[in-house]
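Omission of a single protein chain aside, the complex is shown with its protein chains in their original locations.
Should a chain be cited, it is by its letter among A and B, assigned in written order, with residues numbered from 1 in that chain.
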Amino acid sequence: MSVSSRLQELGIVIPEVAKPLAAYLPAVQAGDLLFISGQLPRRNDEVVCPGRLGREVNMEQGMKAAELAAINCLAVLKAYIGEWESLLQIVKITGYIQCREDFDRQADVLNGASELLEKIFGAKGRHARAAVGVNSLPLNAACEIEMIARVK
Amino acid sequence: MSVSSRLQELGIVIPEVAKPLAAYLPAVQAGDLLFISGQLPRRNDEVVCPGRLGREVNMEQGMKAAELAAINCLAVLKAYIGEWESLLQIVKITGYIQCREDFDRQADVLNGASELLEKIFGAKGRHARAAVGVNSLPLNAACEIEMIARVK
Partner (left out) sequence: MSVSSRLQELGIVIPEVAKPLAAYLPAVQAGDLLFISGQLPRRNDEVVCPGRLGREVNMEQGMKAAELAAINCLAVLKAYIGEWESLLQIVKITGYIQCREDFDRQADVLNGASELLEKIFGAKGRHARAAVGVNSLPLNAACEIEMIARVK
């Protein structure tokens, strides 16, 4: 099944690329590696479900936020490569989870992103990653995800 | 205009490379990617304006700290490549901002670095990036920036 069909089946609409919050680019290519800037769980220019894991944001909301941040990475990717066929591999994601000090399930939160990538792309979506907790993120977002992809 | 002229015009002196705080290298090349170790806003071996955004460090000081950390990345880059002409592209920066939990303007702080890079290098200075907040950095620095550059 094509990526477009899988996206449709999963009910995922790839949005417009979020406007960078500052003087930088959504993505820069070097060789066949595409470095995608850190994306927040924003929809229509608004952060969805702001706050901290372990406080205002529960696990389900956190996983949904990680999904949305990953989808925003894919929006940047798609805008850059044009056709999904030009994606060779999701290489690596780093997921920063905004959380209370006593929260230690960052890996579970980031699964929201990891599982989605595998559902959409299959083997091409399986990636290396790091999941870390931080005390604070831009716009009080619950998570931020950056991505490295290999592209044609 | 050459990079040297722009640096002069901007009043920026590229310093000596700061001594690594530990057993590692300032930069390692792999193919045409140069991975530059995380740099602090240090000048003459002293951290400038230590402390947290949202507490002792205000926005203007934070942006200046981000500028200085970026300049220290450039010091490593220049020492490695020798001539500015060997720089092909600033690919990516990651900016860790030491801040209070309720501070959410990390992107604005990191603009200090992003805007400077564009001023100095033009299109070659435009990069992908991630801006995250952290509770603590080495030597109580207000920020730390790591960089990936593409070089000849």
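One rule holds in what follows: a contact is a pair of C-beta atoms (placed from the backbone, for glycine too) under 8 Å apart; a residue touches a chain by one contact, two chains touch by 3 or more.
Every value quoted in this text rests on a predicted model; they were computed, and no experiment measured them.
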Candidates A:24, A:80, A:103 or A:121 - the one touching the absent chain: A:103
Full-complex contact with the absent chain, from B:49, B:134 or B:151: B:134
Residues from chain A at the interface with the omitted partner, ascending: 31-33, 89, 91-92, 94, 99-108, 110-111, 114-115, 118, 126-135, 148, 150
Missing-chain contacts mapped onto chain B: 21-28, 30-31, 33, 35-38, 94, 96, 98, 134-140, 144, 146
